[in-house]
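One protein chain is absent from this view; the other protein chains keep their places.
For reference, chains read A and B in written order, and residue numbers begin at 1 within each chain.
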Amino acid sequence: MGTPAAQGSKTANQPPILELQHITKRFPGVVANDDVSLDFRPGEIHAILGENGAGKTTLMNIIYGLYHPDEGQVFMEGRPLNLEGPHAAIAHGIGMVHQHFMLIPVLTVAENIVLGSEPPGFRFDIRRAAAEVKKISEAYHLEIDPWAKVGDLTVGLQQRVEILKAFYRRARVLILDEPTAVLTPSEIEDLFQIMARLKADGIAIAFISHKLDEVMQVADRITIMRRGRVVRTLLPTETNPQELANLMVGREVVLQVKKSPYRPGPVLVDVQNLVVADEHNYPRVNGVSFQIRRGEILGLAGVDGNGQRELIEAIVGLRPVRSGKVLFAGRDITGLSPRQVSRAGISYIPQDRQGDGLVLNFTVAENLILKDYNGPQIARRGRIDFRRVRERAQRLVGQYGVAPPNPSLLAGNLSGGNQQKVILAREMGLAPEFLIAAQPTRGLDVGAIEYIHKRLLELRDQGKAILLFSLELEEILSLSDEIAVIYKGQIMDIVPGDKATREGLGLLMLGARKSA
Amino acid sequence: MSGLLAIFGNMQLWASTLSLSVPLVLPALGGTFSERTGVVNIAMEGIMLIGAFFAVFFSSLTMNPWVGLLGAVVAGGIMAVIFAWAAIRLRSDQVIIGMAVNIFASGLTAYLLNTIFGFGGTPVNTPMLPHLNWPWLGRIPVLGPLLNDQSILVYITLLLVVAGHFFLFHTRLGLRMRAVGENPEAADTAGINVYRIRYLGVLISGFLSALAGAYLSIGVLNSFEVDMTNGRGYIALAAMIFGRWTPFGSFGAALLFGFASALSMPLQSSVAAKNLVQMLPYVVTILALIGVGGKSVAPAADGVPYEAEK
Partner (left out) sequence: MQNENFQDVTPLERHGFLRALLRAVSTPLVAVILGILLGSVIIEVSGYNAIAAYVSLFQGAFGSGYSIANTLANAVPLILAGLGVAVGFRAGLFNIGAEGQYWMGAIAAVWVGYAVNLPWYLHIPLALAAAAVAGALWGGIVPGLAKAYAGAHEVITTMMMSYVAIFFSHYLLENGPMMEPGYVPQSPVIRSSAFLPVLVKGTQLSAGIFVALAAVAVVYWVLYYTTWGFEIRALGLNRRAARYGGMPVQRNIVLALAVSGLLAGLAGAAQMMGVQHRLYDSFSSGYGYTAIVVALLAKNDPIGVVFSALLFAALGTGAQYMQIGANVPGRMTDVITGLIVFFVAAERMVELASRWLAKRRQQRRSQAGRPGVGPAQGRGAELESKGAGV
């Protein structure tokens, strides 16, 4: 697509429609927004770039009336806004597509879109609602079936429902919070085209992202945030990705991961024709086979919800296997319990670290023994030896740089990156031969991401096998020796890491077979 | 065999099934509204007791059962609002706060019974709500004996079930309630006041529970007895779950439990058998929960407090 920046310049001189002045927002322990001033203009895409935790979402939630700033003021067309809630923001023409979709899966598209602004009357006139949704979707060239259940839609279509929600409410300012995070490359291209059209219609777009290339591609103006503060606002024409990265992180960053050459050993993990169902008995993994060698990272690429979770949980014993086999070092481990799998030498970093990986109200020390609290290193005849617990905790906390280095803190009081380090320490501490890492860097800042990548590569270089599931194609591409693409519970293809391209993987992720 | 036939062929059994279900149908319907907005309302048991007591209190005070009914609903409503405030605004554990209400209500009604009426029980001349008796209805076969000569609250209950279904599934407010119970955050960002909707859901359940309590005390009797609800609030919750959080489903499940209670009536002659058969509704409740007759899925945000503004 063309360079939207060039088209954007003609509107750059318009007065701002939305203006933030000196916004400060504090949460217990952090200043999420620190004296932030920004503006948004009609027909302009203003990208807000920043690391995870920089405060982007908080700022947008303030604009949308979900949070109240401790200091500062939001102005709409020069008038101060009294944003007493989302309904006020909506009334002023502000629409927001949240990072985590705000949809109700059991309701239809039409019901989701009109919710809260239904056609008037005591009765809910579903037909009229559907007709209005149809009209809007045609007007904005965002085709959708108003009668479809939202839970049945793809992520891309769900996002479309979110955008339509904003325009059903006549939004003039559209906030898109990390809209590309969940999309495939081609869906991202579609989204950018939609954004370009909206821009031409004079909509002011706030585009939130932490991905440099996207921002360079679509933004008319770029504002970089770091630790709650605005670092700088600049034009894409006067900067480059390296400079943006440095500004974002606050130091010189290396954009490329250093990786030693691939030296594959013997096959360690052999998954054969695995079939797995979800909790509603709906098959999610339909005959998956792959092998992982020692000294290899196998990347599992795919759009979220294509069976990745079920596949991994079946391998580690958290979910029953319908048919097929998992061989580990030649031994059949299908259907073993999570504990047996763990004892066999398989470690697992779950994607939901707070939901699965940690007991937040346990101390760090307790979390570090979560998997072998009754093993010979910790327990004797059913009693836990707390001296050993303490010793292990001290050692691992130091070794993995958990901050603050106090094992008697509750895990819930650590930052996301340090929580992940606790999990990493525990799982690595079990000396696994095979590590499964599910979205190990999701939501972490660059420092923590670099650290975890380094550790994963170290493990690989020690001749262990790693299965890396990530939704970030960049992460898959930079770490994997082999890349398996999963779509609707089937492996579309397995390609060597050094031959794979974004575009090729993107096609496979959408179900195009063997075209990469 | 013929004994069974005599029991099941007896229209009296079916009529008492209906009348015994009413104090389950009403709170089950109420629980549906409360849980559809995301609030688990264990407090219905206590609110029923409050309703039962104040129905007798106001009825005997004014000698007018309708004032009694109104008093029950107002008192139950107040109790429900207090529960709702703690559960919604203070984000307390809904089950624990519900327990608190139940203990409080059990104590308060017993205390007031003694303080106001002394230790001899409520006045024997307390007026009760009318039973409707239409000779023409009584002459219709099957339906006649079933529906005729029931308390007026029985008919009101039947109407409320239908109205409840329409309200929940065919009105704007109903849509919003269902949305709030599934995903309060989504509802909030759509500009809906989550708290207000949840208050409404709890309030409806409070009103309906109070009605059920009044039915027990001035609908089928004209007196209040300590702890006279006997766990019906809990059974109603089970009926609502068994009925998949829908008004008609709750109604059907409550009828089933009512039937289990009604079965013990023909067995009054033997004390031992009576005591065993009286366990039936409770056993049926457990069976229903275990999923005899299929599993049902709760509203996604049921029982989860929501923090609206930060």
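Note that contacts are C-beta pairs under 8 Å (C-beta built on N, C-alpha and C of every residue); 3 or more make two chains touch, one makes a residue touch a chain.
It should be emphasised that the depicted structure is a prediction, and the values quoted were computed from it without experimental measurement.
Residue A:84 is the one among A:84, A:152 or A:201 that touches the chain not shown. Touch with the chain omitted from the figure is made, among A:342, A:441 or A:470, by A:342. Considering the complete assembly, chain B touches the hidden chain via residues 42, 81-82, 85-86, 89-93, 95-97, 99-108, 110-112, 114-115, 195, 227, 230-231, 234-235, 237-238, 241, 271-272, 275-276, 278-279, 282-283, 285-286, 289-291, 295, 308-309. Mapped onto chain A, the interface with the missing chain covers residues 65, 68-69, 73-74, 80-85, 318, 337-340, 342, 348, 350, 352, 355-363, 365-366, 369-371, 373-374, 379, 382-384, 386, 389-390, 393, 407-408.
Here is the rule we use: only the chains that are shown with their structure count from here on.
Distance between chain A and chain B, defined via averaged C-alpha coordinates, is recorded as 45 Å.
Against chain B, in their complex, chain A makes its touches with residues 27, 64, 66-68, 85-87, 90, 96, 98, 101-107, 111-112, 115-118, 121-124, 165, 169. Across the complex, chain A is touched by residues 170-176, 178-179, 182-183, 185-193, 300, 309-310 of chain B.
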